[in-house]
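The block underneath contains the structure these notes are about, expressed in structure tokens.
Omission of a single protein chain aside, the complex is shown with its protein chains in their original locations.
Right after this comes chain A.
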Amino acid sequence: MSTKPETASTDRTETLTVREAIRAALREEMEQDEDVFVMGEDVGKFGGVLDVTDGLFEQFGGERVRDTPISEAGFVGAGVGAAATGSRPVVEVMFSDFLGVAGEQIMNQMSKMRYMFGGKIEMPVTVRTTEGGGMGAASQHSGTPHTWFAHFPGLKAVTPGTPAAAKGLLKSAIRSNDPVFFFENKMMYEQSGEVPTDPGYTLPIGEASVEREGEDVTVVATQRLVGESLDVADDLAGETSVEVIDLRSLYPLDTDTLADSIRKTGRMVVADESPLSYGVHAEVITRMVENEFFSLDAPLQRVGVPDTHIPFSTPLEDEVVPDGDDVRDAISQVV
């Protein structure tokens, strides 16, 4: 919808993890466009603290895979200035919890320059960052703040739920002339799946994907909860027919695909690992109420983080980070 569809074959695929899919997207885009460069903390020789950029420094060198000082406001801001002057930077912010450190450059410069200058500038910057609980990293390395960026005017936000989505969406983000935030749930890096090999393969920003068709209830999920919801759907097969949608893009949001689904099922669970109040859940549900009120057969349900931070100790973390069991419970509330 927002990114021009590419004509590319999706017939030939390879099995990649999410980590490998992101790395492949970065490599392919850097190979095909010399204006693309990557910068962030430890992305170069170190290969990224979670190994995502491993090998890119060796292939492209330090000019295009730049280690920055630990100064998010400075290097995110430099990404904005570089994008405004004809470069196509991919800025890695190691953990999304650190995005606030660069808040001024994101909120007042990156998001507003195009509009404030009367549309006479492009802002082709991609911000990659990691999200999510589940590894005992405690509150300052486990947050899931993607709602802030989906909510803030002038920014686009994507949250891939599969390796193929990760590759296709990152390539679109890098090619986009708009600022795109690319949120990687770090518990997904080892998840593997089939990914198209054609370098022309991209996925449009603003389209959701029906990952599994069903009749009784729609689960709209993001990131790690897509896979968990697919597992739940498998478990419930024969008992309850669950349709699973990978939302993929938080902004723009694909209302049409969601509406088509709820017209069929009449029931919806929204599963997103972010705080429940005022979030992605609320936006999806509002759009269904606005557009498809008379298709609803049961109250809409949401699965997420109960407005807490992510604690350190394992039993506490397990309590608040949503998983497939929470999705299953929510389904049971409405069917």
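Going forward, a contact is a pair of C-beta atoms (placed from the backbone, for glycine too) under 8 Å apart; a residue touches a chain by one contact, two chains touch by 3 or more; residues count from 1.
One rule holds for everything that comes next: contacts and distances are computed from a predicted model.
Look at the chain that isn't drawn here: its UniProt entry, checked against "Pyruvate dehydrogenase E1 component alpha subunit", "Aspartate carbamoyltransferase", "Translation initiation factor 5A" or "Ammonium transporter", names it "Pyruvate dehydrogenase E1 component alpha subunit".
Among A:E14, A:E31 or A:E104, only A:E104 touches the chain left out of the display. Of the candidate positions A:A8, A:A73 or A:A259, contact with the hidden chain is made by A:A73. Touching the chain that is not shown, out of A:M30, A:A82, A:V158 or A:I174: A:A82 (per the contact rule at the top).
Taking the complete complex into account, A:R114 is the one of A:R114, A:R128, A:R248 or A:H281 that touches the chain left out. Although one chain is not displayed, chain A still touches it through residues 1-4, 35, 37, 63-64, 66, 68-69, 71, 73-87, 89, 104-105, 108-109, 113-123, 153-154, 156, 176-178, 206, 251-253, 255.
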